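One protein chain is absent from this view; the other protein chains keep their places.
When the chains are written out, they are named A and B in that same order, and each has its own residue count from 1.
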Amino acid sequence: MAEFLQLVFSGLTVGAVYALVALGFTLIYNASDVINFAQGDFVMIGGMGTVFLAAAGIALPLAALMAIVAAVIVGLLLHRLAIEPARGASPVALIMITIGASIFIKGVAQLVFDKQFHSLPAFSGDAPIALGGATLLPQSLWVMGVALALFVALYLFLEKTLLGKALRATAANRLAARLVGVNVTIILALAFGVSAAIGAIAGVVVTPITLTRYDVGTLFALKGFAAAMVGGMGHPLGAVVGGLLIGLLEAFGAGYISSTYKDAVAFVVILLVLFFLPRGLFGGRTVERV
Amino acid sequence: MLGRLLRARYATLFLLAAIMIAVPYLAPSAFYLRVAAVVWVFALAALGLTILMGYAGQVSLGHAGFLGLGGYAVAIGPARFGLDPVLCLFLGAALAGALAFLVGRPILRLKGYYLAIATLGFGVILALVFHSESDWTGGPDGMAVARVTVFGTRLAGAATWYWVTAGALLIGAFLALNIEASPTGRALKALHDSEVAAAGAGIDVGRKKLAAFVIGAIYAAFAGGLLAAMNGLITPDAASFMHSIELVAMVIIGGLGSVLGAVVGAAFLVVLPQALTVLQEYEQAVLGLLIMVFMIFLPAGIVPTLRKWLLERLS
């Protein structure tokens, strides 16, 4: 039981990060139909940026804030310089563009930062909290707490603010949104900016636990992508559930079966979901029009 | 005359053969021949994607998995079972084809992003297997590949491998060009444009896609086997996500659906890092930038763009 609980804790911690990455995917996908493979690199920028700014003598909270702002700028540039000019390109071309962007960001990151693993001090110390026979790191609470806060904030933003409603309208029907006066270009930029911020925040809070390096973004992106798809591409709630589910399955797989294939879990899950539930857990059925 | 040549089926083949003969004269050093041989091998793997992505319009972001499979077949067969390496090259290709046949049906039912992520996941899983099954594969460090002997002659030296790989690529290009101009190729291109209309014409869309996937896997496995035998080494890196992306980038940068394009794209992405070794730290950034720039500004790829320009100039 204690072991089980332990695995649940670690699963929910990573799962929360996957959920945040998946949420970022979903936001951009809904607004622009683009699957942004560079989503994981925002996580890296958040973590690495904070590490290096803090090392330069800047106070941790300020360093984190600056790193998040940097990620947002990268996100906006990505939209402006790579996605906007390729409007109307095929899904494959768009995938390749964001993958190219991801490779580029990693390439620049190893120049600006370095190729080493880095960590951050845990926000509230390293003393484990005993809970039901298992232990929980205070930083895990930070991860889950921040993730929860972000979910709520995003929910309120999408449901209650005019800008959020404009974003949802754009997601539902871009042309109609344009007709009722929504500035679609700004909305798309907003989606990229908010996604980058979410990713970077996840990177800041998870770095004390998982360490970071210039290339950690790839696995975060792939697993976040898997999470978004398990939930049914385009459903924010599905993204969250998918992320937690993949985090938990990964933890259980590593704990009960073998840690060798921990990274394979997300992909086995995604293949099974695609084979048996091609629209994901939350996706509806669509009918092809001819 | 030139216009007719641009349209002739085997013109690509003659052009390729001419380049293959010219390279050893123009660049007579073991280093250049080795680089060229790597180009031929990757072009062969990319040709598989030309058939799958270019003709049939089905993306695979996990194709390096098959490349790795071919490579490990040539490594494991002789080392563990005492099999002949040349036999293992074919066994690896058969294995890749069989695996593609098994997973292809459910994967190819998917479309667009879903197909991309499924093939990606499949490739990553294969790479993880090569990475983790150390007893068989030597783990992250990979394993050595025994020297290949054909009819008592040991294949060694840059020049030998240059001609072996060049020959393999020519055969691969010959088959790809044949397919393109055949009823099968027409069916593949038809389902690329409209699956509904293709099915309406009696084309078994699922089966044709599967055939393209299997053929693509066999191409990649052959290339992987040649690469491993040539390098005398195979590592899980051969099957990595990054390699899958490079293969896709090759066919798109060169020109989707163009046999010559696959070769040009492969040359581009193989030679470039070599040219950049001086600036090694910049390699990844430049690669990423190039992929983006080509996708945005030259989506049709190098060869079709050039060909169109030439044809317009001529008419």
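The definition used in the following text is that a contact is a pair of C-beta atoms (placed from the backbone, for glycine too) under 8 Å apart; a residue touches a chain by one contact, two chains touch by 3 or more.
Here is the rule we use: contacts and distances are computed from a predicted model.
According to its UniProt record, the chain left out of view corresponds to "Amino acid/amide ABC transporter ATP-binding protein 1 (HAAT family)" among "Acyl-coenzyme A thioesterase PaaI, contains HGG motif", "Formate dehydrogenase", "Phosphate transport system permease protein PstA" or "Amino acid/amide ABC transporter ATP-binding protein 1 (HAAT family)".
Which of B:S29, B:S134 or B:S182 touches the hidden chain is settled by the complete complex: it is B:S182.
Contact with the omitted chain, checked across B:V23, B:A190, B:M242 or B:L260, is made by B:A190.
Of the candidate positions B:A56, B:A93, B:A198 or B:L226, contact with the hidden chain is made by B:A198. Contact residues of chain B toward the unshown chain are 174-175, 177-179, 181-187, 189-190, 192-194, 196-205, 211, 215.
The rule is short, and it goes like this: only the chains that are shown with their structure count from here on.
With centres set at the average Cα position, the gap from chain A to chain B is 32 Å. By the touch criterion stated above, chain A contacts chain B in their complex at residues 35, 82, 85-86, 89, 91-93, 95-97, 99-108, 110-111, 218, 222, 225-226, 229, 233, 260-261, 263-264, 266-268, 270-271, 274-275, 278, 288, 290. Note for the complex: chain B touches chain A at residues 53, 59, 61, 106-107, 109-110, 112-114, 116-118, 120-122, 124-125, 128, 132, 196, 241-242, 245, 248-249, 252, 281-292, 295-297, 299.
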